[in-house]
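Apart from one protein chain that is not included, each protein chain of the complex appears where it belongs.
Labels for the chains are A, B and C, by order of writing; each one numbers its residues from 1.
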Amino acid sequence: MSKLSIGLLGAGRIGKVHATAIRATPRARLTAVADALPEAATEVAESAGAEVRTIDEIIDADDVDAVFIATPTDMHADLMEQAARAGKAIFCEKPIDLDVDRVRACLSIVEETGVLLMVGFNRRFDPSFHAVRGQIDAGAVGEVEMVNIISRDPEPPPIAYMGRSGGLFRDMTIHDFDIARFLLGEEPVSVSAVGSVLVDAEIGDVPDIDSAAITLVTATGKIAQISNSRRTTYGYDQRIEVHGSRGLVRAGNIHQSTIEVAGDAGFTKPPLMHFFLERYMPAYHAEVKAFVDAVLDGTPSPVTGYDGLRALMLADAALASHEQRRTIDVSP
Amino acid sequence: MSKLSIGLLGAGRIGKVHATAIRATPRARLTAVADALPEAATEVAESAGAEVRTIDEIIDADDVDAVFIATPTDMHADLMEQAARAGKAIFCEKPIDLDVDRVRACLSIVEETGVLLMVGFNRRFDPSFHAVRGQIDAGAVGEVEMVNIISRDPEPPPIAYMGRSGGLFRDMTIHDFDIARFLLGEEPVSVSAVGSVLVDAEIGDVPDIDSAAITLVTATGKIAQISNSRRTTYGYDQRIEVHGSRGLVRAGNIHQSTIEVAGDAGFTKPPLMHFFLERYMPAYHAEVKAFVDAVLDGTPSPVTGYDGLRALMLADAALASHEQRRTIDVSP
Amino acid sequence: MSKLSIGLLGAGRIGKVHATAIRATPRARLTAVADALPEAATEVAESAGAEVRTIDEIIDADDVDAVFIATPTDMHADLMEQAARAGKAIFCEKPIDLDVDRVRACLSIVEETGVLLMVGFNRRFDPSFHAVRGQIDAGAVGEVEMVNIISRDPEPPPIAYMGRSGGLFRDMTIHDFDIARFLLGEEPVSVSAVGSVLVDAEIGDVPDIDSAAITLVTATGKIAQISNSRRTTYGYDQRIEVHGSRGLVRAGNIHQSTIEVAGDAGFTKPPLMHFFLERYMPAYHAEVKAFVDAVLDGTPSPVTGYDGLRALMLADAALASHEQRRTIDVSP
Partner (left out) sequence: MSKLSIGLLGAGRIGKVHATAIRATPRARLTAVADALPEAATEVAESAGAEVRTIDEIIDADDVDAVFIATPTDMHADLMEQAARAGKAIFCEKPIDLDVDRVRACLSIVEETGVLLMVGFNRRFDPSFHAVRGQIDAGAVGEVEMVNIISRDPEPPPIAYMGRSGGLFRDMTIHDFDIARFLLGEEPVSVSAVGSVLVDAEIGDVPDIDSAAITLVTATGKIAQISNSRRTTYGYDQRIEVHGSRGLVRAGNIHQSTIEVAGDAGFTKPPLMHFFLERYMPAYHAEVKAFVDAVLDGTPSPVTGYDGLRALMLADAALASHEQRRTIDVSP
């Protein structure tokens, strides 16, 4: 198999991102696309020289080696099981499901089949975040001790979406939980969280929160702090820093350009890249390459189903901590 | 009274800082110095053209308008009461006392006498932190919503000191609690905290902690997060950022110089200023000026006894939260 | 004509860059590729779904609307004339020729035919440099007065190449001359230049120089300074700044990632992107799009043959100034 033949399930916003990334991956080929909206599937398929098929056709096809699951969240687990049973390698957008038990059951089936499963925590593949991890691995900061994550969206999603999103911790913080695990290199065993409605009172009516502070602690006492908000005025704010016994490594924000204007009001740089599609586009490409390489080379999944499960468990614990006003244990 | 005549009680490390600041303040004069070690008092007095006296002589003196209390912490409250009854204006180093009830009793007596009392939370007078507060007051970030404080010392104090320091929350975080209140503009009503021993196992034997994460929430849901550590390798790490409805304002660290060296290993700036005496020297000068101006001009104290009390209450609550693994209420 | 059909003349390093950019341009299609080395042409053609043809076949083809000239420099002018006479729109890599008279003659023929000609001064299309120009146009710095350009390559080209390159001013500074004109918004009328051999004595034997300082002045006294070197150890150093009556606008370098590592040696950021292919890749894409849009929309060439001529005249004047140790007039 010189090129990995991929079927894309879901041609919405994130599906299109994956289609573009697949086309830019030399070892991959987009073979087929499915979507509930025929026009969406057709648009993506045409631009990639792929066929429009149904989901079942793709999962059963002999000429498809792997599927990308980019459908609405409530279909993820069922499609994963179906694809696993058909022997396809699976790339699944996060979250696997909003229910931990459903995730466990699904992962159990996937595991039985032995297919490779990768969960779409794209931020691990951001070049700068990846370089931070590389510095840690190279010993640049010694033993990791504390992690600080600031993660602020420029705007909340539509209120209608928020009702079925699982709430801020499961929908937004889940990425930060994964990055915290990625950087700590050790499993968090407790979660303390508080949340507020500061951005939009309507979000409180969902009910959901739009601002949060979360603290994770590992068994050896390593600490991660996460700061979340659904609003900035200056672009997508995505910063990580890792303190270790020998020093600090951090990754900063990316401005829209490198220019600076100076005048009597001071020195002004442009706002940050607006949101995740701009900021993390290189990460979307890199994660597809990582998936394709792992399948073709027979190496382990770069982001496992267990990674997806643990991030969800941390989200559930954060919600419980926020509601019960106490630290929640989440030992593995 | 054209110049404020000041008596300095305590000529140790911080007493010397105040002596230097008083000499640089045009509206102030250092009249007398007391210290348990005669040589310490003499050294400071000589360089300032002041007299060496006993504490009682200074507090009772007709030619002294105000006292600076820079003695060991366990003498603060008694000296404050004595000085207040003698009608002296009082500048007292933080903390007033490690016991909240003692602080309340002391403040009650000071209040009866009507003398001006200022507590030495010097960081409020750091030029950049002051400018952050100024930007908030000017409306630059709209309504304040979230505060992030990173505060890391380059090294722990001597183990011997830690045993009588009251612990990390009362000794170190107390400054950050004050800055959080200063920036939030609203009283925190709950505290969640975790602490770890990551820097030095001996600190755990004190017992104390050397690393901590604290979350404060106000009645309207504003959130402050504090990150503390007793160790860095790169200098004194003191950063604040304030997110509001219209944007962000922050103050950064100060490097030892503005130089940058570039080579095949990259671009390197020097470490940060080493510790508080370097980093906050301008703040020490500015707080003395603020005290002197307030006394001479009859304006309110820039940092009140109540500010000292609340910071201590937040520290006590943080310790309780850490020990009980739950959020602690600290409504005023 | 919904898509511009392009023939690529030259499939070497820069030809491949253009092929990639053409494929990423929705309004363009790469139809044919020619190169003296059949394998080079085949490789580019296959990856783009284009045909391999001879140069003459491409210029004469009915199914080709425009040609990209990416051959060795000494073929540029002849191919431009041939393509112009065939009625093709022309994108030509810089320089048009190393001889000013040959450039004039060639431009005269192109002008007679009325075809659109764009010269490949790619830096104008760098997003940050473009944004600098945009700030100037928006009045952010008032009247432009002084321009400072620092342009340093990480390493010299092969000695063998330098002998036929026309020398540093015509080969390297020519880009900076164009950027100076782009930013000044006024024609330089005098040039003062000095050059040295500091990087490699072999370069002096070519003979050529590897380090230079150039000053341009316009009729109204605006000043541009250029600093050139054929060596850095920290990556490709490309900075511009523009001072005007109301302030400053500048564009900075781009590091390999946004990370920063701090320890007892200080705070270190990674080196800059290595060289032009990395640093200016977005510019190469943007210039192709600008060319395609201009041809399809019938708008003027974004970078004219006159721009190519003037940059070469400034290079010639710089060499004369360096050799004669005096300021050289280059009034248009």
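We adopt the following convention: a residue touches a chain if its C-beta (ideal position, glycine included) is under 8 Å from a C-beta of that chain, and two chains touch if they have at least 3 such contacts.
What you see is a predicted model, and the numbers here were worked out from it, not measured in a lab.
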| item | value |
| --- | --- |
| Residue of C:Gly87, C:Pro207 or C:Gly221 touching the missing chain in the full complex | C:Gly221 |
| Residue among B:Leu8, B:Ile254, B:Val292 or B:Val330 touching the omitted chain | B:Ile254 |
| Touching residue (missing chain; options C:Ile150, C:Met281 or C:Ala320) | C:Ile150 |
| Chain A, residues in touch with the chain not shown (by the definition above) | 232-234, 255, 262-271 |
| Where the missing chain touches chain B, by residue | 127-128, 131-132, 135, 140-141, 246-254, 257-264, 270 |
| Absent chain, residues of chain C that touch it | 145-146, 148, 150, 152, 190, 192, 194, 196-198, 211-213, 215, 217, 221-223, 225, 227, 229, 231-234, 237, 243, 245-248, 325-327 |
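Convention: only the chains that are shown with their structure count from here on.
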| item | value |
| --- | --- |
| Chain centroid nearest the full-protein CA centroid | A |
| Computed distance of Cα centres, chain B from chain A, in Å | 41 |
| Multi-chain contact sites of chain B, meaning residues that touch two or more partners | 232-234 |
